[in-house]
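Apart from one protein chain that is not included, each protein chain of the complex appears where it belongs.
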């Protein structure tokens, strides 16, 4: 079968960016908690600004969810995930899956920051034939483990990865980030049950608990509470943390799994975090800032 | 669109059977608890025997699950559901959905006992052009509210019915019977979440908790425990009862919903109940008894 | 056909649904966190109790639709076409089609409408997926008038139906006068004797433009608008094959099992003539809808070139 290419450009590692990211990782590994928190906050600020510029330029994107998930991404790529942007297929890498694939811009920006590809490619986001489609494609973007976009796909794939890594004797871990509205999809609960049953302690789910979905609050649409109880009843450890507190996230994600169970980190976040007029406003799920709004947003994010 | 008929015979109400069923309902309504228990047990015995004969004759069926669900069906049709076999489309009828549609023979036998159609049609089960297919079809069988067979379909439909009846101002109730293995399907948890969110107090789910699925124990395949916790975390009341104790089932199903929530009745049952060599044996999920085994089974069920 | 005045058929859909709901209190809407993208805002404002937003749960959504129908309501189940069909296909087969439930499945923003949101959001397989399911009419209105008429027909008719409600802007193509939509009947929009372009949905206006281009080349192309993809209007297709001797189909979808395949079968079984099936043939690359339609040759020019090709005429 001859495959039709879905993108006409190959994304290649950016070795300068990789070197910068490696230095950051080393710095963070040695830093005290305050310094680590500051470094991660700085990184988050940079990423948030790039998110706003990229979406504004492309006229497309999901700003609200990008900004709520940013601190989760920076914590993971800044201090947790053992990956090699120069060798994205390294068999023993930790696996990361962004199940809420509509927040591709935050992911692409993070991946570029690590050097999986050059940050200047971000300007092609959503442009004709760009590898950077509106939702991340495994075919086109190094560092993307599975194509996401339809909600409720990431956790089953993550479970499969964790089962597979265990079978192969790898100690690598698997982290899946999900939206909260996304948890209305039953496929997640199928996967949660399987992971609980199999005691997949190398699997972590982080819920971006911003309380909003596409059209309304989750509590007005199809309420998820008591959310931690749900995960526990499905055989998981569950902890709740402030999803904009890098160190709290870091502790929650890295604490040893005493129980031998998979862990769910419910990260309480604010959709649109960091931009006053976007924060907790449902319309910024996929609204695109105009030039004036973008300017204000970039200033607020400084 | 011209529909191709899927069955070449119309099933019509059996008025003698209806009269008999009405007498039973009245008797049960007036009976003391001991007498009610005895009458329901007698009915269950008759249905179990017909199940065995029907499956043996057809060379097809799911004896184990039929026998585990029988007492639930007799309790519901004997003492709970307000339906009219002479007018299966009565708008204000209670709705019953057998989500574990593979146990069609138990359902068909129960429906025939109520007079939805004549019991002599049971001998056509699975025969060419019979309305009584291996899984119940809404097109062909009066009393069947929705076609089932693929697992995980009944509860979403039941939720829709309950929402619809409430919208129409009907006080009718909706009861869905599910298998335990079936609860591995995520579609059930989608529906459970919706029902909990909407406080559908007219909806009852009864779980035939026989601990076995098609190929193994549920606990060895993908464990469901803590099952009551799961339902509670999804916004339901949950009670556990002996699923072969008609009065316990009756109480569990009919107790007022104080909480305004949907109720899940976890009915602890034994797959193959009543036939020694079938009880709790996974192979009887869909094994068909030979003549000798059928004879033994019928004797044990006397 | 005024080409520069274009419409999002979801607006006609939403307006007509509200109008029908005022007259018939059995009508309810069901959606998957898609109040906005299904344009159900005004329905929600006027009938808050009759909008059942189940959240992001498509299997549940379709099952609930079947349940609402069972309770005597007339549910319009609305979601992005790809999630509605891909995620709930077994519910569509078992709970709706096989159960003959009175459910109106509304696949919103189908085809390539989601543009740069990518192939996971494109609904190009839906026509093939649904036409394979027995007893499920598949309706693709081509403009606002057809959309309104199709919805009215669906509301009045007992039984399952799938309606593909376009988002990509289209001009009016329905001839004034006559009924905009008759179930099971294709509409001949332009006479012609040399070839027939059979189109559906967004491709209909492009087919008309293609016919105009072909006229400049001396080719008289007939144009047929198929809004009932299943069951197909066999007579009209047979007439096209017999009277014009060449057929091109055009759809914003893979033609493997949708309009193209449906027409092909009738042509082959009754009057084999040369034919081409235009549609999408792969996962789309990145780009907005207009760009992607060009990429797949789903333009007036692409259709005209294909017609010339099937006639063995030079199309350079």
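Labels for the chains are A, B and C, by order of writing; each one numbers its residues from 1.
Going forward, a contact is a pair of C-beta atoms (placed from the backbone, for glycine too) under 8 Å apart; a residue touches a chain by one contact, two chains touch by 3 or more.
Computed from a predicted structure; not experimentally measured.
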item: Chain not shown, its touching partners among those shown; value: A, B, C
item: Sole contact to the chain not displayed, among B:20, B:45 or B:149; value: B:149
item: Which of B:184, B:210, B:269 or B:293 contacts the chain that the document leaves out; value: B:184
item: Of C:260, C:287 or C:302, the residue in touch with the unshown chain; value: C:260
item: Residue among B:18, B:37 or B:60 touching the omitted chain; value: B:60
item: Full-complex contact with the absent chain, from C:26, C:39 or C:87; value: C:87
item: Those residues of chain A which, in the complete complex, touch the missing chain; value: 1, 3-4, 91, 95, 137-139, 145-150, 152-153, 155-165, 167-168, 170, 186-187, 190-191, 193-194
item: Positions on chain C contacted by the hidden chain, ascending; value: 82-83, 86-87, 89-90, 93-94, 97-98, 119-120, 124-125, 128-129, 131-135, 254-258, 260-262, 264-265, 267-269, 272-277, 281-283
item: For chain B, residues in touch with the removed chain; value: 3-8, 58, 60, 101, 126-135, 137, 147-152, 181-182, 184-186, 213-216, 218, 221-222
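Everything below uses one rule, namely that only the chains that are shown with their structure count from here on.
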item: Minimum number of chain-to-chain contact steps, chain A to chain C; value: 1
item: Farthest-lying chain, centroid of Cα atoms versus that of chain C; value: B
item: Centre distance in Å when chain A and chain C are each reduced to the mean of their C-alpha atoms; value: 36
item: Between chain B and chain A, distance of the C-alpha-averaged centres to the nearest whole Å; value: 44
item: Inter-centroid spacing, chain C versus chain B (mean Cα positions, whole Å); value: 40
item: Where chain B touches two or more other chains at once, by residue number; value: 186-187, 190, 193-194
item: For chain C, residues that touch 2 or more chains besides their own; value: 54-55, 57, 59-60
